[in-house]
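Submitted below is the structure of interest, expressed as structure tokens.
Every protein chain except one is present and positioned as in the full complex.
== subunit A ==
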């Protein structure tokens, strides 16, 4: 058996040197950890007088948004930065439920936009939201197939053919509950070969040709380019997702957050969203 014993030293000089080294190690570790965290929080820094006589302050707006909103929101964010000198818009895109979970655990953010009303309702119930959320866009499901459509899919019923590899979102995530609603409305029972974590995972499996078909949002197909084809189906109308947006209670700058919400729900914002395949709520 091995035991590690530390030789006792009595010399004061040696002891104090040991203490100094130990303190230095602790300090260095702490410094590294802090450096790793970065200094991202919104400490306002004066930015001089840019483009006018009024001094503008550097401000950061943090927006948590559903993954499907990435392209149009980044565009809206750039326009917002252009019209608000000194403002930097930072985005965190992800699954809506995951974003709400992060906020519940204290993640700092100013604005939240989710992919369905249920997840926003959860944020409201957790007292994270200031005021009432505004619906600003909607999205419907589409059948997605690889560009060469190897299983020759043309309708929802084709997905039930035996041997067809269908991939869906897991029922726990918003696109999965939408898929379940569509199945119910159409009276079909799909047996997926995989229930994926997010809509982008479904798209990935179809894009790579591993799966013959999947159910994703119209906007995902629009963003995926030539590698996949989207097929509309009438039953999709029974599961339309409405996207709400809201300013958060803990927003560092609530009026700036409100302005961003207005930018999204305004004419230009809605146009950008329409270009990405979203329809009006």
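In this text, contacts are C-beta pairs under 8 Å (C-beta built on N, C-alpha and C of every residue); 3 or more make two chains touch, one makes a residue touch a chain; residues count from 1.
Note that in this section contacts and distances are computed from a predicted model.
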Legend entry - Chain not displayed: protein name in its UniProt record ("Monosaccharide ABC transporter membrane protein (CUT2 family)", "Na+/H+ antiporter subunit E", "PadR family transcriptional regulator" or "Molybdenum transport system permease"): "Molybdenum transport system permease"
Legend entry - Selected from A:125, A:157 or A:172 as touching the chain missing from the view: A:172
Legend entry - Given A:85, A:108, A:135 or A:209, the one touching the chain that is not displayed: A:209
Legend entry - For subunit A, the residues touching the chain missing from this view: 1-7, 9, 18, 21-22, 25-26, 29, 95, 97-98, 101, 165, 167, 170, 172-173, 192-197, 201, 205, 208-211
